[in-house]
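In this view, the complex is presented without one of its protein chains, the others remaining in place.
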């Protein structure tokens, strides 16, 4: 029996439950309580692609140091699901803890002797007090929260406050929940000793908020001035549209008339959704759709139209495990090439890479300004890890002096005062022409929009030079896009180094944790976080500054590295892929192991092969 | 008035007509007659995206030397279309010839004084003999062929033979056509002097045949054993499906029963077409679809299913000018990235690059073996230039000993004898598992096909390591694909050189012509023609062998170069793009000018910028 | 067709409508379609209808898919914004445009391939949603632009020029539109402008999804004897159930008619449709009876034309979504952005 783990405010608890058993809210109560105690947590759902009856897990990482990435390994397993018992037990770290329902005796063979077992007869306790089966199921969950509170020494008052907040309105539910909570607390107090792992009040959370990226991106769309949303349900993006509807109901109903300052349409599929978005944007509304990989694939033809006819559009892609239907409830960053070069012919589309819900909000709003100013489709690339999990993130803020920037649009006065519409003429050298909204002026400024080849004035033309001039202008426009993409974020190593690392999106927290650990091990890495595509010269220079740059991605084919090399002409040999793509969020441990291994390998094998192997 | 051009068997004639005026067959008669005289010709249609009334051109390059690429410039313009008169006159080389209908007087101002004008009162002549308007229109075309025959000193007997061959069956049409022909000949003989450009009998055609790539690819599908074709009309691929139907009717009707050994379905769109193809291939038939860019975009989601569920399919993409609807009647090689990485998630698809109709046939057949052996979708990348124009190409041949290779399939006997189906297990190290056709055996070998993540035995699994093992196997399979792609064709310069050039597809004839000219100018280039994707080590080594490699493509974004760099980790700085993308076929002149300019620029500007600028 | 662009200068004697616009002000660029193509007649009817309705051209948005029919928006209403989108997807693009600005008139032009083959789903769903639009299918039973393949409205059993036989049963778009809840359904014929113009005018005044199936022969590929989409066939089998006059500014109905021969329908926007009955017992307000009647006549090989069904009280998507009266594309920062105070409050609830 190896010595019990000892840790304060630094451990991982994993709940193993059955899908649809109502455990979700109890588990979230547990996580939020720790947050309220001032200790940062990162929580993650691991769930199946089904509605009821299959295994699900909820992982809570408690980290006063503020490491919010997935750590890997489990210190305390709350094993509530017989189906997955063996696998769950297997995951516990030596010296870790197993918490289980001891009502029915379980043969010793089913345990491990290098872990500490904590049994609480949850079923027995709950059945004594409650008779209704649904109640029994729900309160059993609250009881284990109570028992854990006692075992981990959590602040009971905090939990009670959260319960009463949660049931505001349905007040009569508060008492029984609090009661169930104390049934768990009391049993643990009377029969069990506190564990070696513990929660202690701290002040490490600050003013951060706890929210999922889908909601944050939806909020960003509200602040970005989106009025039209056309979408089609698909995991993991469905909640984004639903959140947009929720926030619009809250913030966008006209006070006097009670009418809606928004229009949300569930399309019959993704082709219709993007078609509606392009139609609305063409007609002067800010419009977006949200989807995931399969939806992006179906939108491919329309995205090409948006690119070539130069219509603003925002596409929020909450990436899941591919290819095809793939792993709908797992996370990946594997739609990058599919989005960046979506559609036949020569096409390129800007993308934004939020690292957390905070940036989902900011970039969610920014995307609409970019789309209008660039008159082209913009992709906001979330992933399931950011989108569907609650993250601790900086509080939302907005500069009230900011006005919506609709880009180059001629209005009635402009036309009346003699300004002429030259739809596809590059008057300013930025590759962007002026447009008009339909219905602006009785006799001036109308034009014909088409996906076929056209001249500076939007007239149909099959003339070669006219075509070439037009698509070269589109390249200039793409250069302009570079300036609008949020600048990459650089953090340099404490010591001078010839090694760099590139990363983006949900990899951030694990990357930052890994950088700290590697630094301690004397491995110095300058790091740069990409925030969008196309890449600015800062990124290219960063690579040139270093002999060797590791590119951390959550896909198999090093897709972002391909984009970088393609657009920059950098030698790929100096950019070594580090790829995690099993569908689980990348961990600091993985990054540390891979980079250490690669640094060793470097001295024996030529780079190209390293890259090849990685 | 600059001196009249003098040339024998080496000039360009361009016919300017009105769409739908029946000029096509007369113009083709002209080209074929020269071929029959043993002089190679290359003919190209330049037509609008409409049915009737707009300008069309037919360009015939006469080249005993056998240069079949587009040359650029016009030596003899047959100006039959008033709408385009000015532009047409403008295209004539100084000293070149203008042939026109002189029935109505045309003001001298409408001509150029550095060209030679040849007027024939075609309307007057035809109206004298024929009254029916349709006849007048048709025979006017034959009359100008006759006149040209006399002016260029073509062999009349040959033309007459071709006419009688053409109207076999409708014999009573032969006489009036021959008559019209002679009306033209006689007028020219009596009123005009022969031109400085002339056709002389030669023996430079050999046993080559004159056919379009769409027909050749369709013939390849017949010989490849395709039994199911599902398609949706789109220029320039429509004729491919229509030719497949024609050849099937000729070669695939069961002698006894008169029943069809094929099934051709016009889908309601491209999604249905590829869906039908995947369903048929899953069920053991060889199936294909043909389309162009917009169709490929719509097939994107399904292509990902084919990749991940590992279903053979052949997609023939006759590329046209993109993006979006783009230039439907112009040519480009711009769907390469869209096809190679089609679909969300990590996906890669093999492609074949035929250089002419001859290879359309060979690769059209090969694609089906590759699809079955690799169990994945294969793209055959034609373009409009190859697909819709008649090319002089090597005669079709077939090795009758060849048997269709269905790849790894377990049949009833296999299963009966105890062989077990392990659908997605890599038993042979080539990344390819065995499959079974539905209905093979009552109790053994059935499996469930899905686009969601699955294990070695095709069972659903959300398990990370299982997923990773599976998609890594797909990478091994892609390695296997390299071995099946026809080897690149290398032609070395006469002298040792540090410069190389890569090219593929319809660029071939112009490239070969350019190589000859450059060689004469003392510019030595080793050349390699790519015949498919993924690229073999030969290609990588070719690049490494040279200090500088020029990559000739007919698209804006150097798409094939992106694929090469991405898959090989080669330094893009050594690979300089040479890009032609105005929708017209690339010419030797363009290649020569670009490469010469780049070689000059090389010494002043660093490579990266050259690449950037190109 | 001619290539000399018509002079745009206005002959003073040209008649003007109430807005002072002449017929020319509603024309577009010169058609590039085949001489005699039915589609050009429909363009002419659209021009006529807009002129007669005194519509400001710029208040109309014209959208289409891909095809010869879908090219036509370039050939009428040159002062209107037009959008030639992608094949089969006009309905979704139009729906989006409509959401952005409820104040314009949306005219969707499509073909039978565009709407019944690749676009069948979008056609159906835009009708179901009650998008406020005029949806015209220029139905020639063939793919014109790609040179004569079958569409989903081609006659079962017909043969294409390259010898393929069509075995699929033809889609009757009118029947489908009725099933899916269209509130205005009509069938016209490009060869009968007198009938077509008022149908288009009535559709433009209709509030909700107005669908017009307009038979429009393709002289290049589907006008041969035996084709039910040929000029001759339609003329011989055209069974007109009613004739229509559209009165927008409520002139008093003076002339009186034999009882049961005329019906007056007042639409949501106040415009009055005067239906002169030809099939005496035909009642365009009884959806089920109409469907039944059309099925029977179709079985008999007849092509029923006229205003086939109308629900004058039809609702539209904006009514359902309860959107503000001001067009969404006119809302500004103040209307749309809740501001920082709201965020502060929200942050509180997320801790």
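The first chain written gets the first letter, and so on, giving A, B and C; residue counts start at 1 in each chain.
We take it that a contact is a pair of C-beta atoms (placed from the backbone, for glycine too) under 8 Å apart; a residue touches a chain by one contact, two chains touch by 3 or more.
This is a predicted model, so every value here is computed, not measured.
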Candidate in contact with the missing chain, chosen from B:131, B:190 or B:397: B:397
Contact residue for the chain not shown (choose from B:281, B:366 or B:380): B:281
Residue of A:51, A:193 or A:495 touching the missing chain in the full complex: A:51
Contacting the left-out chain in the complete assembly, out of B:179, B:441 or B:456: B:441
Options C:54, C:168 or C:232, residue touching the unrepresented chain: C:168
Residue numbers in chain B that touch the chain omitted from display: 35-36, 205, 207-211, 219, 222-223, 225, 227-228, 230, 251-252, 254, 257-265, 267-269, 271-285, 287, 301-302, 305, 395-400, 402-404, 436-443, 446-452, 460
Missing-chain contacts mapped onto chain C: 117-121, 124-125, 128-130, 152, 165, 167-169, 171-172, 175-176, 179-181, 287-288, 291-292, 295-296, 299, 317, 320-321
Touching residues (missing chain, whole complex) on chain A: 20, 48-54, 83, 232-235, 238, 242, 245-246, 249, 264, 266, 268-270, 294, 324-325
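Following the convention adopted for this analysis, only the chains that are shown with their structure count from here on.
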Length of the line joining the C-alpha centres of chain B and chain C, rounded to whole Å: 40
Whole-Å gap separating chain A and chain C, where each centre is the average of the chain's CA atoms: 44
Per-residue overlap in chain B, given as positions that touch at least 2 other chains: 48-49, 294, 324-325
Residues within chain C bordering two or more other chains: 86
